[in-house]
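What you see is the complex with one protein chain gone and the rest in place.
Let's look at subunit A:
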Amino acid sequence: MAAPAVIELDNLCKTYGDHWAVDHLSLSIQKGEIFGLLGPNGAGKTTTILMMLGLTEPTSGMVRVCGIDPVRNPIDVKRKVGYLPDDVGFYHHMTGLENLLYTAALNGIPRAEAEKRAWELLEKVNLTDAAHKKAGKYSRGMRQRLGLADVLMKRPEVIILDEPTLGIDPEGVRELLRLIRDLSRHEGITVLLSSHQLHHVQQICDRVGLFVGGRLLAEGNMERLAQQLFLQDAYVIHVVASPLDASLRSKIEAIPGVNKVVQTENGLDVYCQTDVSADISKTIIQSGASLFHLSRRNFGLDEIYHRYFEGRDVREGQ
């Protein structure tokens, strides 16, 4: 907790007309963390990122990146923050290396140093062979990796990646995510990445914020996210026992903390507020049935996501 927050948002709002793109967003990201901003398209992720970089002015609220206010000093922020836009583009007629050197020149890095660093980074992102190839001939995955190298040219303290895994094949995604994790672990770079692809985020993020309709619905690691989102049915316990008759089922339903019991193909799904695995097994044993399988189902992000959106209509109805 002692570590200072690198990115801090406080009651950040952005409106376009009467549409709230970002609605009172408060968030703080610690140094060295990988934070995943998760949300469907149009949730306001990109707008939030642009506000962090000072490319869009917030309607109200406060942003601090590395202790600097991007509204007042966007250039100072951009010196420390690398940003990879979702559809990153390069100058087609220039080679990958030339594109990197141009970025270096814009950052005021001397030529010799820039060349050294460019080669280092090209090696890191595995593009040494394509260094002299025109960027227009790069594949999407290569472009994304070149984008990562481009972002790292200025030795940033923070990198912000907008949908970095969009449109890349699975192998490319794995490679990219490994690179991002390495950067965070070995060089202490704070990473903020936005995505709507849950399992990608799940693989590498320390913390995740679920962002829908301009509001942060929940944040934390996977478990906390589940608890925050599904206060009632935080746990699902899968039970296989025999014989599984109605009396046993009603007994399980009677256990305090259990919300609902659903019959599945080969057993029961018990939705409960707290972890009541022990009580369930005890009940089953005491009733004379034999217990074959009892497991707590872990919430993957996918599950969280899916369940959240499944229940959205109901919630909005309330």
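Keep in mind that, in the parts below, contacts are C-beta pairs under 8 Å (C-beta built on N, C-alpha and C of every residue); 3 or more make two chains touch, one makes a residue touch a chain; residues count from 1.
Note that in this section contacts and distances are computed from a predicted model.
Hidden from the displayed complex is a chain whose UniProt protein name, among "DsbE family thiol:disulfide interchange protein", "Cytochrome bc1 complex cytochrome b subunit", "ABC transporter permease" or "Oxidoreductase", is "ABC transporter permease".
Only one residue in the set A:Tyr102, A:Trp119 or A:Tyr271 touches the chain that does not appear here, and it is A:Tyr102.
Contact with the omitted chain, checked across A:Phe35, A:Phe90 or A:Phe211, is made by A:Phe90. Looking at subunit A, the residues touching the absent chain are 46, 50, 53, 55-56, 75-76, 78-79, 81-83, 85-93, 102-103, 105-108, 147, 150-151, 154, 162.
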